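Missing here: one protein chain of the complex. Every other protein chain is in place.
This part shows subunit A:
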Amino acid sequence: MSDPVLSLHEVRLSLAGRPVLHGVDLDVSSGEFVALLGANGSGKSTLVRAATGLRPVSSGTVELFGTPLPAFRDWSRVGFVPQRVGAASGVPASVREIVTSGRLGRRRLLRPLGASDRRAVADALDVVGLTDRATDSVATLSGGQQQRVLIARALAGEPDLFFLDEPTAGVDLAHQHALADCLGTLKERGATVVLVAHELGPMAPLVDRAVVMRHGEVAYDGPPLDEETLHAHHHPRLHRHDHTPHVGSPLDSLEERR
């Protein structure tokens, strides 16, 4: 097995004095497609924020590409798709402008866009299927399309490791399929993907490994759970994609009220 691309060891993290991660160990190898699952408040998003340096860990170590996080500088190898309701801000911005901002880690100060930058942006727009909307204001796009803009922005930086924080939250089924197609392309290109999700839906076939978080700890780490067997025992499945993987415990409902 190759050296891990992402390595967390005994990671503990508190938010406003409340412990959220209680000693998490996780190694992700190059080329793996890992789904980080769990109920609301289980710590899965916080884990991604710890791995990207957005939240400082209380103790333990995070390594990206074998380098401890405080010393890590090679950020162009990391692509981050944050959890967002939309991609719009106070001023109009075109789809292409937002995707182009994904090249920032690879651009020098005060230099115009180069040919390789333009190529990467065009390719990213093509993968998410928004080439024809490139000059439109992002605010006029649907929620699912805006999520794809954020994925294209990460993709434009040509990273080796992707973190996606709940890209399907609030996205309808048709757009979830479009998202799954984008992620399938990333997987084919050999990218390492860490996907935080509440439900996998159409993305389930892409997943190599499922990590289930519960109460700030890793409760399960292994091959993806077969949705069919999970759901068969309690009620028959009428639709293919509208079920959350059964990963919760009775106590999770307490956390959801947080």
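Rule of thumb we're sticking to: a contact is a pair of C-beta atoms (placed from the backbone, for glycine too) under 8 Å apart; a residue touches a chain by one contact, two chains touch by 3 or more; residues count from 1.
One rule holds for everything that comes next: contacts and distances are computed from a predicted model.
Asker: Please identify the absent chain by the protein name in its UniProt record; candidates are "NADH-quinone oxidoreductase subunit M", "Sulfotransferase family protein", "Transketolase C-terminal domain-containing protein" or "Metal ABC transporter permease".
Answerer: This omitted chain is identified in its UniProt record as "Metal ABC transporter permease".
Asker: Under the stated touch rule, tell me which residues of subunit A contact the chain that is not displayed.
Answerer: So the residues of subunit A touching the missing chain come out as 52-54, 73, 75-76, 78, 80, 82, 84, 87, 89-94, 96-98, 100-102, 104-105, 107, 109-110, 135-137, 140-142, 150, 153-154, 157, 163.
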